[in-house]
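Questions regarding the structure given below will be posed in turn.
Here is subunit A:
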Amino acid sequence: MMMGLVVTIVLLPLAAAVLTGLAGRAIGRRLTQALTIGAVGLSWVLSLLLLEQVIGGARLDRILYTWMVSGGVRFPIGFLIDPLSALMISVVTFVSFAVHVYSIGYMRDDPGEIRFFSYISLFTFAMLLLVTANNFLQLFIGWEGVGLVSYLLIGFWFEKPSASAAALKAFLVNRVGDCGFVLGIALLLHETGSLNYSALFAQAPTLVGQTLRLGFGLHLPVLDLIGILLFVGAMAKSAQIPLHVWLPDSMEGPTPISALIHAATMVTAGIFMVARLSPFYVEAPGALSVILVIGSLSALFMGLLGIVATDIKRVIAYSTLSQLGYMTAALGASAFAAGIFHLVTHAFFKALLFLAAGSVILGMHHEQDMRKMGGLRRYMPITYATFLIGSLALVAFPGFSGYFSKDALIEAVGHSRIPGAGTAYLLLVLSVFVTALYTFRMFFMVFHGEERMDAKTREHLHESPWVVTLPLVLLAIPSLGVGWILFHPLLGGGYWGGGLANVAGNPALAPFRKESAWQFFLGAFTSPTFYLMLAGIGVAAYGYLLRPRWPAAVADRLASVYRILLAGYGFDRLYLWFGTRVSPGMGRFLWRHGDEQAIDGLAVNGTAHGVGRIGSWVRRMQTGLLYQYAFTLVAALVVLVFWALVRSPGGILG
Partner candidate 1 sequence: MLPNYLTVLVYLLVGIVIGGALLTLGFLLGPKQPDATKSQPYECGFEAFQDARMKFEVRYYLVAILFILFDLEMTFLFPWAVALRRIGWPGFGAMMLFLLVLVVGFLYEWGKGGLEWE
Partner candidate 2 sequence: MMSFSAVAPEIWIAAGVLAVVGFEALRSRLPGNFLKTAIPATALLALALALIEALFWNGASQGVFYDGSLVIDAFSRLFVAAACLGALIILFYSVTDMERHGLGRGEYHALVLTATLGVVVIITAANLLVLYLGLELLSLSLYTLISIDRERIPAAEAAMKYFFLGAIASGVLLYGLSLLYGLSGTLSIARLSVDLVAMGPGALLAWVAAVFVLVALAFKFGAAPFHMWVPDVYEGAPTPITLFVATLPELASIALFVRLLSSGLSPLVRDWSGMLIGIAVLSLLVGNLGALLQTNFKRLLAYSAIGHVGFILLGIATGTIRGEVAAVYYTLVYVLMTAVAFGLLLALRARGREIEAIDDLAGLGQSQPWWSLLMLFAMFSLAGVPPFVGFWAKLAVLRALLAAGFPVVAVFAVLMAVVGAFYYLRVVKVMYFDRADHPLVRGNFSLPELVLSLNGLALFILGLVPNSLWGLCTWAIRR
């Protein structure tokens, strides 16, 4: 029964994607929209049913069938439904549903509309496959599936060179991550002999303290190594330093995609994966430290970039990077519940922000530069209100959903005893200020202040149609309320029921076990983060409402810092340099000396020449002269007889 439900939820979007992808032109855009939205909507409703069953204590971990067996390794297809995956399914289907509806308005009149709907349905399927997997193979299929659709959608407007380039960049960077991910899975398979999560969890404790001998006297702890390798995959997918470079560029894709894939769901796949494997990660403290440090670094330094960006989507993209850093840090502190909590709330409010930004972009006729906006609140009241809700959630204003998850997360890191937690805590707290600053800088630049757009745009400026604003309202509700509802069950541990490791006995989560949402809400006004956040908003208000010239003056004063931030710390340049100079140089060296001389010269052509020479020799042996044939026959006979005489047990040497 439950298996049927899960399979239906997962396969509905696939059916819609295949149908509209293959026959989209034939059935028309209306029916395409109806089909995909219907399928995802139905999946969402069913996912709520599933969630209810899971809350009621139902669990599922079963292999549906074995895809193939190769070399003794079984490749299963199976599903694992527990509180974590049920929660993810609900979030994914809900956000996807909202984005589907929103896209009706946003993608209207785009020639690739049908293709677009087919893609996002396919994405939903891949994402669902990823979160419901009970083994690494299926996880990997979903992982690559979402990556593929992400690539396709970033380059959705492929006629734009920048979009194609961004798609390529996302693809390449994710390959780097995959490299680690696949190595991790392979090592895991080697150590446990199975691809199933359950096998890994069962064997993880026995692997503690084991080392992998790499030669040269190098001994690495197996669990930490696996954990870090898998996390490299997560770093690319969830855009953590230093593999974050693709995410800002991914904003070249249509805005609904930025909301769905590059904010709410796909980029959280890495977070989800680590949480999914939490029973294993708690046995690998080394890996956790790495995760913690990477996450907190990303949280602060990616946030800083948001302060100088002028493209509205890029600001939100940097904020996504920063928030993903928060989640990662929570995982590193082994406060998996806090990380997932933030993942959920973030999915709602970040999708909201993106979609609201999309609404702004629609109103501005696809202008994304915030310097050409301002004062939009008068023209787009619904967008304005929902954007404000999203911003307040993002900066963790007490009472909004982001507050519950983010402040809890920061506190959890503060209580953590994982090495590196102290520094991480500091970085995260500082980043609160930064978040507030860039968020409200964006908010004020877009909706307040003087109207900087040209006259023609202003004339046509109006609120977006209902299909656009409805999803905004739909998403604004959880952005406001979901924190109140989920705080206690998720952090107190009531919801997980053992599905997530380290909820009950974790010192990092200890403070929340007895607190109610109300108590936590009231606690806000005594914590430093609240005042840091207020300070951030204050600075933004000062700079962008009261003294509009002040930011430029600051930028002038701190010109060198400003340049570094504008250049995104130079990651792009470094990679470009590596990609266009170092790597081709190495390639050229290997080509000249390795390929041309060693392989072509000696191995390939040498072999071919050698083979050819022997071939012609064989041909020359074939003289066509009968007596020679007969002689060969008899001579070979003699040789063999001689051999037999020498080699036989009773023979000369026997």
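Rule of thumb we're sticking to: a residue touches a chain if its C-beta (ideal position, glycine included) is under 8 Å from a C-beta of that chain, and two chains touch if they have at least 3 such contacts; residues count from 1.
A word on the picks: all candidates are chains of the complex that A comes from, given by their letters.
Predicted model, so just to flag it, every value in this text is computed and none were measured.
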Pick the one that touches subunit A in this complex: which of 1 or 2 is it?
2
Touching residues on subunit A, where the partner in the complex is candidate 2:
611-612, 614-616, 618-619, 622, 624, 626, 628-630, 632-634, 636-637, 640-641, 643-645, 647-651, 654
